[in-house]
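The structure that follows is given in the form of structure tokens.
The complex appears here without one of its protein chains, the remainder shown in place.
This part shows chain A:
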Amino acid sequence: MIPVCPTTALPPGEAIRVEAEEPIAVFNVDGDFYAIDDTCTHQDASLADGWLDGCAVECPLHASCFDLRTGKVSGPPAKTPVRTHRVVVRDGMVYVQPRTAAGCDA
């Protein structure tokens, strides 16, 4: 598990980019934390820089929207989903459990 930050450092509506083998973006949606791949599947944009709208993030470049719960993309230009990752909150700290390429928790 990768430590991300104290919960207080990631207030609702905010996102943070975590360096991992593949960078991960962690979001706080009204107190619930979600993690997805940070790099857009269209081009090289950081989704942590995007706009959080409910449970979706809009890519900062060409506005494809990704569902934080499923990783699914809602519209062009991106065509493939991002991976989702498990978030664990323990003792006031946020951690992510990166999913491996094979799709299971590492």
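Rule of thumb we're sticking to: a residue touches a chain if its C-beta (ideal position, glycine included) is under 8 Å from a C-beta of that chain, and two chains touch if they have at least 3 such contacts; residues count from 1.
Criterion: contacts and distances are computed from a predicted model.
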item: Chain left out of the displayed complex - its UniProt protein name, from "Cytochrome c556", "Sarcosine oxidase subunit delta", "Reductase C-terminal" or "Oligopeptide transport system ATP-binding protein"; value: "Reductase C-terminal"
item: Hidden partner chain, touching residue among A:Gly50, A:Gly71 or A:Pro98; value: A:Gly50
item: Touch residues of chain A, complete complex, unshown partner; value: 43, 45-46, 48-51, 58, 60-63, 75-77, 79
